[in-house]
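All protein chains but one are shown at their positions in the complex.
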Amino acid sequence: MKAIESFETPRPSEVNYINAQYGLKSWLLTKDHKRIALLYLGSITFFFFIGGLYAMMIRLELLTPQGDLLQSTTYNKVFTQHGIIMIFFFLIPSIPATLGNFLIPMMIGAKDLAFPRINLLSWYIYLLGGIITIYALLAGGVDTGWTFYTPFSTTFSNSYVVAAGLGIFINGFSSILTGLNFIVTIHTMRAPGMTWFRMPLFIWSHYATSLIMILGTPVIAITVLLLAFERVSRVGIFDPGLGGDPVLFQHLFWFYSHPAVYIMVLPSMGVVSELVANFSRKNIFGYSFVAFSSLAIAVFGFLVWGHHLFVTPQSVYAGMIFSFLSFAVAIPSAIKVFNWTATLYRSSISYDTPMLYALGFIGLFTVGGMTGLFLASLAVDVHLSDTYFVVAHFHYIMVGGALMGYLGGLHYWWPKISGRMYPEGWGRFAALVIFVGFNLTFLPQFVAGYLGMPRRYHAYPPEFQVFNVLSTAGASILGFGMLIPAIYFVWSMRYGKHAEANPWHLPGLEWRTQSPPPTENFEVTPVVTWDAYEFAPREEIEVVGKFGPEAERI
Amino acid sequence: MEQQREAGTLGMWVFLVTEIMFFGGMFLAYTLYRSMFPAAFASASNHLDITLGAVNTGVLILSSFTMAMAVYFTQIGKRRPQILCLVLTLILGLTFLGIKAVEYHDKYTDRLIPGHLIPSAPFGPAVNEHGKPPDHHKLTLLTGATLPQVEMFYWIYFAMTGMHALHMIIGAGLLTFLLIYSIKGRFDPEYHSPVEVIGLYWHFVDIVWIFLFPLLYLLGRHLEHG
Partner (left out) sequence: MSEHIVPVRIYVTIFLALLVGTTLTVMAAFYDFPWQFNTIIALTIASVKATLVVLYFMHVRYSSRLVWVIVAAALFWMGILFALTLSDYSTRQWLSSGY
């Protein structure tokens, strides 16, 4: 008899974290990490759609070579705001604040995070930052690019730079508090028997992500403040009038913003590790390599920011160092891809929706990663910098990578989160539509960029139109594809099939409690004696206590 | 409880890491421009009041001592000395801020506030002329220093000391909260994690000043006669 079937499936009890208390106050003042995760889920979905609207405007404008839909200054605002919203208010919080918040305590056998009230505070801070940023957008917008390069942002832009900067600054604290909570939780609140090397790789990724949040976010915080201070006092450290260097801003900005892309992708990689192992019913190949590669990505990610400054007056010698290090940072990511592939080899793969997203991630992230190598080469980057090649590269990682992982994780853990199953047929269909739409949107952009089409232009020479038309067509399909899960997830909350505790029949600790979980996660503190992805049968798997009224309370 | 104490301490240390990186960005800017404009930075630094700066350093060091003693008395359960030490720490902190306010006011009267931060008093200090006996209230430019570079120094001075002062104000707020709960008797040898943790924050703010003082106030003193 397989070990995972040797303990009793908990009897679905009436009380879970969703219905334990009713009323708006019980949600808005909750300390339950699971409810906070749902609060985040709602807000980031809202911001995702706002960012998506801006994307739609970009693609509509770029259908034709002339700048006929939007004025150039308006277009500047549109792509700036698309970037700010998507990066700071969607991608960076997405997986950690929703899936991370929900699952980390459960995966380590804890009742909650180390600091539940700080967790709630982080959500309110996120909202405050979001509201201030939306005010900036509605009051007139920002047109500096999400990168806020000086001296345009400090001296010449006539848009709401300080307000947008303030929104981003405040939002940074949300990130810091989340990372702080995760680090302390993982160090101090693991259940008995849950050693570091028995933790799921999802936890390792989030630990590494939290390290980046802690070490990197403060630097963009001070940078944005210095930018605002310079704008208000009309002189400053980035100002050539005082002998300052605008490139110093870029150094400080990218010191955070490069590791930030690893904040966006590492959690997604953690999800993919879970999906690959669990949906191929095989222990992950090279567990410790994957675990350490997460840490390596976090560390190395801090050493490469200068590759965003290759076409600035940055010293060529520094450029060479950064170029070499940028090649090196690809290695731990490649290690993950190799290990996932080796896991899949000769395994028993079930092509459920989460697995489809995981497979999509592996392919698309690889494309994104390899095109990054072109950009890491100093000489090639001179040609490709500020073209659509770069745009395509980072969208392959952010959308083809991070977003796919997010969607895959959302589908995988949806039964645990909501107690309902999403409709599998529609899930697979949507995954396919998203995959096709995504590639149609961004693959032509590689070619257009290589052929010289610059980014951030609202008008372009006619020879690039065919690529842009393909791209906009793809974007429409992608947009349609993303609407489908939005609809069926909401639908499933009322009409979806009720999910049992362990609908996928997997060994993870989160599956050993009911769906949805009770507020305290586990009725009895688990004592862990098994490894993270034990699919092979084992005689003595122990779970202390049972569920239901016979449970022994410790 | 023990685990919660450990978690609280760990949490504050992780937060202090973010503070180190936060101030680090400004220290970087300082390092860069000081190496680029040594004469201007020295000239500007020499115009800061070294007495007030040194007194403030002493004040903060004393406040760190009283804060450590407050934690000590809490650990051994002596409530009155604990409250006294917290009060002293708060008073010393406010003293620091008071002296800082005096210094800032001096900068305002000497027209050393950079740019158009104060629209009615843009940057424009009076400069001592060569050959004439130096006026204490005017700026002396060493060889090679230019006024824009001096303005750069003061921009960094205000950014760094301003941010530091903001952290002191927050610290004073936290101390007030500690005082109120201490008077209510909330802390004892079994539970005093907030005292320790806020103590860590206070010591960190002291450490930032330990570096700010020599870097901002002392860097050009050996060239004062040059």
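A and B label the chains in the order they appear, each numbered from 1.
Keep this in mind: a residue touches a chain if its C-beta (ideal position, glycine included) is under 8 Å from a C-beta of that chain, and two chains touch if they have at least 3 such contacts.
All values reported here derive from a predicted model rather than from experimental measurement.
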Among A:Phe302, A:Phe361, A:Trp511 or A:Phe535, residue touching the chain not depicted: A:Phe302
Absent chain, residues of chain B that touch it: 2, 5-6, 9-10, 13-14, 16-17, 20-21, 24-25, 27-28, 31-32, 35, 50, 54, 57-58, 61-62, 64-65, 67-69, 72, 75-76, 196, 199-200, 203-204, 206-207, 210-211, 213-215, 218-219, 221-224
Interface residues of chain A (partner: the chain not displayed): 187, 215, 219, 247-248, 251, 255, 302-303, 305-306, 309, 313-318, 321-322
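The rule is simple: only the chains that are shown with their structure count from here on.
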Centre-of-Cα separation between chain B and chain A, whole angstrom: 38
Residue ranges of chain A touching chain B (in the complex, touch as defined): 114-115, 118, 176, 179-181, 183-184, 187-189, 214-219, 221-223, 225-226, 229, 232-237, 241-245, 248, 252, 255
For the chain B and chain A complex, residues of the former touching the latter: 3, 6-7, 10-11, 14-15, 17-26, 28-29, 32-33, 36-37, 114-117, 123, 146, 148-149, 151-152, 155-156, 159, 163
